[in-house]
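A protein chain is absent from this complex, but the other protein chains hold their places.
The first chain written gets the first letter, and so on, giving A and B; residue counts start at 1 in each chain.
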Amino acid sequence: MTLLITLIPLLPLLGFLILGLGSRTVPKTWTAFIGPGTILISFIFSLIVIFNFHYFTLSPFHHLFSWINFNGLSISFGFLIDPLSILMMLIVTGVGFIIHVYSIGYMKGDDGFNRFFSYMNLFIFFMLLLVMGANYLVLFIGWEGVGLCSYLLIGFWFKNQDFNNAAKKAFIMNRIGDLGFLLGIFLIFTTFNTLNYPDIFSQAKNLPAGDGTIIAITLLLLLGAFGKSAQIPLYTWLPDAMAGPTPVSALIHAATMVTAGVYMVARSNILYALAPPTLAIMGIAGLLTSLFAASIAIFQNDIKKILAYSTISQLGIMFTGLSVGAFTGAVFHLTTHAFFKALLFLAAGSVIHALGGEQDIRNMGGLKKTLPRTYGCFLIGALTIAGIPPLAGFFSKDEILVNAFAFNHVIWFFLFIATLLTAFYMLRVLFLTFNGKFRGAANPNDPLHESPRIMIFPMIALGLLSILGGVINLPELSGGNASLEKFLSPVFAASKSIMQYKQPVSHSTGWILTGITLLGVLIIGYRALIRYTVQQKGVFPDETKKLFLVNLISGKYYIDELYDFLFVKPVLWLSGFLHRVVEIRLIDGIVNGFGNLVIRTGNTIRYLQTGNIGFYLLMMILGIILILLFNVVI
Amino acid sequence: MFTRYLFIFLSILAIYSAIMVLVSKKPIHSVLYLTLTFFAIAGHYVLLNAQFLAVVHIIVYAGAIMVLFLFTVMLLNLNKEEHSPKTIWVKAIAIIAGCLLGLVLIGVFKGYEIRASADPMISQLGLVKNLGKILYKDYLLPFEFSSILFLTAMVGAILLGKKEQI
Partner (left out) sequence: MITLLPSITITDYLIFCSVLFCIGVIGVLIKRNVLTILMSIELMINSINLLLAAFSAYLNDPAGQIFVFFIMVVAAAEVAIGLAIVVLIYRTTHSIDIEVLNKLKW
């Protein structure tokens, strides 16, 4: 069994090596089998693992080798198989496989076909290390590795300097978060003297709630999570990361990498449950991010950027869910978000592919007739994210909302607002892209055609998952059996016992809340429908002066410019200063100065060569006298 | 006592002729005075029980080297008087330097206790037979090399002296 579990991350690594080393020699047809094939086998193995876990007992720890053994610090490289990691493994390999198949069609004409799949396989490998790790250090290896792969994949078309800048921005912002994460790991080690999950969590249970060290640890780890999952203040990299190919955006920046932060907090739920101040900070930041990003998304015109801001907003909702103690709800929303966000990105990629690279929704429209299957998938995705029952998004969002209401009514209210905004901007994209008349420049040589089957089938698969995904955790309120909650309960049991101060919600209150949310979504949806199909607002570029608030939000609150002013310009000034003054004047001056000194000394001393032999002889005699004197006197 | 007077006489002779080498205006006079100095030094060698060395000294120096000098002076007609000697400053500095050297040397030697005494002195030390034994036994290698040195010097002198292109 350990071998099987070890093979799950190893096969993608093997795929990376084969495709990476043979990136110029492996024929494209082979790559089309090797790339997704390794992920498929990993997915099948993950299914075997969950089967064994459910029906037989499975030992949770699988040590591979003892890695660091130094002076009391003993870290082993191993995997932990528990419900949370199994769930993440299935999501990563399953959605990953679907996106790999889609990429075969999307990246077909690209020169870097092999390179793309090698990077994607490497990404899956690191992500699997992240979710399967048995201690914080293996998690960190995966953490850093997915950051690296994100950089490689965002800057995939490296000939364009703007894309390279976006990749650098993503990597650097991730590193800022990683610094906090690393400090958190150090603090964990000094406090608990181990980095293994079970040891830490069992020791942590004995600590009192609100311990200062735990607060520090959780805050530092949270910084890392915010960097990875694009929350305030480290979120500006995610919209720029849309410079990468659409499958990359789907896999990394929607389904898996950005959810690593949520996974990490869910894994460390004990530590967070013991630190209410950190939970408060996380909740406030998540809520703020959610509203912030949703408001920006309303005014964006690039289809992928809208989806990026939507991701940030949904992650904010997940973090808020974590902060009110809805751990299962947040993980459930993570799962359904992976399904429908990947679906939305793939559909957007299909649209972009059909239009030959056009990404501005003001130049789209009327694609309902020309791209019917893409329209169907996008419609499913948009409705899911808006929260229309019985699609999956309704159940996951509802769970978080109900728990938030039980915790604090104000939080529920803001989440409700965020839900309404989500519905609004999503339907705006839907209507502007697919309804109405086609506004773009038609290309007579290449008429709009539907995407090939290899791209449609993955989308349909994700569509089915979005429709049926709610089944895994139908709430008990509606008579379901909440299987996901039961499945994940061993992971969250300890923190649930600590966070018992919230009162459970009664059935009738739960129904009322659901009803209010649904009503709000339907009203907003109808308003969006009117505005964007009948009134055709916001379709053409508008030259009229807008309100100050509208300008502000359209400019993304000018946060990028603020960061540029606060951080980028001083660093650039400092580096310019160091270059001009320290490097050129000081260091080069010293080094060149030695040479100049030698030259000048030589120029002065050579006047001693008078050519006069008598002078030379005199100098010789004087020298002899001096030598004799020194020998005797000294 | 006799030897002491002999030593003093020979020393004064040597120093006087050395000074005359420097002072005389014509080069030919300098050559002749130098030869006289060599003879005085040969006398010193005899006083020091180095008889073989005294004879060799006269043969090599007074007989060969001074003759070479005389040849050069006479054949190239270099007997002109030295005109426009060096400036008085240079001469003064040179004399001061020389005297300084002398003072330093004498100061050094007077300061040290040199434990070289002559009892008992071997009177057979400078005989040809004894010198020959040591030369051919302990110092054979330098002896052979000096022959090569002579060969080199000869070749070099001839090469340098030739008029036409080689």
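Throughout what follows, a contact is a pair of C-beta atoms (placed from the backbone, for glycine too) under 8 Å apart; a residue touches a chain by one contact, two chains touch by 3 or more.
Please read these numbers as outputs of a predicted model, since none were measured by experiment.
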From the list A:64, A:417 or A:618, pick the residue that touches the absent chain. A:618
Sites on subunit A contacted by the missing partner chain, in the whole complex: 606-607, 609-614, 617-618, 621
Mind listing the subunit B residues that contact the chain we can't see here? 1, 3-4, 7, 11, 14-15, 18-19, 21-22, 27, 30-31, 34, 37-38, 41, 44-53, 56-57, 60-61, 64-65, 68-69, 72-73, 76, 78, 82, 85-86, 90-91, 93-95, 97-99, 101-102, 105-106, 109-110, 114, 116-119, 121-123, 125-126, 130-131, 134-135, 138-139, 142, 146, 149-150, 152-154, 156-157, 160-161
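Note that only the chains that are shown with their structure count from here on.
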Spell out the part of subunit A that touches subunit B in their complex, as residue ranges. 614, 618, 621-622, 624-625, 628-629, 632
Quick one: which bits of subunit B touch subunit A in the complex? Just the residue numbers, please. 86, 90, 93-94, 97-98, 100-101, 104-105, 107-108, 111
